[in-house]
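Heads up, one of the protein chains got dropped from this complex, but the rest are sitting where they should.
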Amino acid sequence: MRAVHDEFHGDLLEVSMGPQHPSTHGVFRMVVTLDGEQIVKLKPVFGYLHRNHEKIAESTSYLSSMPYTDRLDYLCSMSNNWAYALAVEKLGGLTVPDRAQYLRVIMAELTRLVNHSCLVGFLFNDLGTSFTPLLYAFREREKILDLFESLSGSRMMCNYQRFGGCRVDPPPAWLAAASALVDNFPRFLDEYETMLTGNEIMLARTQGIGPMGAAQAINAGITGPCLRATGVDYDLRKVDAYGFYPRFNFRVPLGAHGDTYDRYMMRILEMRESVKILQQAFRELPAGPIMDPKAKLRGFRPKVGEAYGRLEGPKGELGFYLISDGSTNPWRYRVRPPSLINLTLLEELCLGRTIADAVVILGSIDIVLGEVDR
Amino acid sequence: MLGSGILKGLAVTAKNFVGSYHNPARMVTQEYPDVQPQLPANYRNFPFLVTENATDPMGTMRCVACQICEKECPPQCIYIEKSKDKKPDANGKLQLYPAVFDIDTAVCMSCQLCVEVCPFDAIKMDHVFAIAATNRFSGLLLNREELAKPNTYFHEIRPDEAAEVDGRLAAERAAAEEKAKAAAAAKATAATATKPATGGAAAP
Partner (left out) sequence: MIVPASPDPAKPDLSTPPVAENSLASALPPFSPSAILPRLLARFPAATIELVPNPGPAAEHSLLLDAAHAREIATFLRDDDMLRLDYCSNATGIDWPEKEIVDTVKKSVPDPAGGPDKVVEEKTKRIQPGYLETVYHLYSMARKHGPVILRLRTENRNDRIFLPSLTPVWKSCDFQEREIFDLYGIVFLGHPDLRRLLMWDGFKDHPMRRDYVAPDDFEWEPTPHGSVLDRAKGHYPKTEGLNS
């Protein structure tokens, strides 16, 4: 902490929030300059979890990078796997069998439930309702993680997708358990919303806090629920129509104000839409192979070229940009991290607010430091 | 009415509080370590080496030291040294074996790529998760004696996969025997047709 002297504002106070701070969701640091209680400047500081994932991936084979993608956004390993598989499939011209496409949708939507229930839990932690909403959310999340564990072997580091398909074919008992869980999920959401959505303190703390304009958000590259909270209808599941998403009937929830409350509601509404997608997927899941017979995991050498694969991750647009020079290692491997780019507007959103609001705004943006710093 | 939202929320927490005493859906906490977790068969944590026989683990290891897993391991935690001599494997074929097979579990991230790339079903994922050690380096470095576990253990933790592997290996073994028999028969007919060859040429 140090005082900054200024003729007009008296003493400004510079506070370094983080990297070890419970509200920063990991090792994230903000250097905040305060005028009294008001934030007049906020500079995020990154790199405390930097492992140079891209350099590691450029020095190993295409297959060996797959388990590392689990560790980017460690809440959403299934989506990360899919995004990487999507880019490699585009690079190598691979196809994916129907059953694997359905399984990917199932896993990605279950991951969305995991991520969003985590997010709303942590958001309430940031609001000061210590742990009760978080533990209720974690209780439901844990049930989905148990499913992931019994299928892929690990709760969070699933390493499930492969280029050209998926790794394990779920047995009928797994599908029945997953389907029952998904059918029960709206009941949890109803209970959760009864508990919190109408809560007056929560409304006072979130409505009108940190509003984002649509044009501002588009220019700053904000994606995912934060963008749709501003009313911009841009969901890659609809726009890019990757995987088998065109086969599913679902709507894209849109907000109007782009404030913290809208960002919270986006997550709740997206979970309800995910439940709909999952119910359709369990109904229509076809039988068949789960791997493209042409796909070669070991010693995979795509032709010279480049590809950019992106998908709608729970946090926003997750992209992988790969350049192949014809060898077994990618020449360039780039992750487009939604968590990092969604922080572009953090300073603008927090200016003029208090520290307590900055914590809530950061919580509603939804970052995971494994992905911010890579 | 101002405050009605808060009251509704408190009703939900009250329901959860009471429910945590009698409703199984709300009683989710496990009393570890008094109650040990029921691990699903697919659970994976740290690899082990499958041996055919519990009494002679080093002699019946399925691993032939081909070093594919060593090359593919993303964090490079496997270290293998090939043997100088060859030993017969389960099919009776002479094979190399690992003179040194180390896995550094401090580095291993349990991604199971070694299992996926192994062409001999020699390495599989284990169910252990409590392997704390007091020495950071040698305590977490497992050598081949510590890594070797018998096939019966594999059947215990993953019955379905073990049965499938056993079936496949038995089929391969039968095919190999069939082939050897056919080769021997062909040789016998060839030997009767021409003069017997000098010395005993080993069967391929």
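Order of writing sets the labels: A and B. Residues in every chain begin at 1.
Simple rule for what comes next: a residue touches a chain if its C-beta (ideal position, glycine included) is under 8 Å from a C-beta of that chain, and two chains touch if they have at least 3 such contacts.
The structure presented is a predicted model; accordingly, all values stated were derived computationally and were not measured.
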Contact residue for the chain not shown (choose from B:T29, B:T55, B:S138 or B:T189): B:S138
Listed residues A:N80, A:S324 or A:S364, member touching the removed chain: A:S324
Missing-chain contacts mapped onto chain A: 46-47, 50, 52, 54-55, 90-93, 218-222, 231-235, 238-239, 251-257, 262, 265-266, 269, 302-308, 310, 317, 319, 321, 323-324, 331-332, 334, 336, 340-341, 343-345, 373-374
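As a convention for this text, only the chains that are shown with their structure count from here on.
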Chain A-touching residues of chain B, taken from the complex the two chains share: 2-6, 8-9, 11-13, 16, 26, 28, 40-44, 68, 72-74, 109-113, 116-117, 125
Residue ranges of chain A touching chain B (in the complex, touch as defined): 60-61, 63-68, 70, 132, 136, 139, 142, 146, 149-154, 157, 159, 167-168, 191, 194-203, 297-298
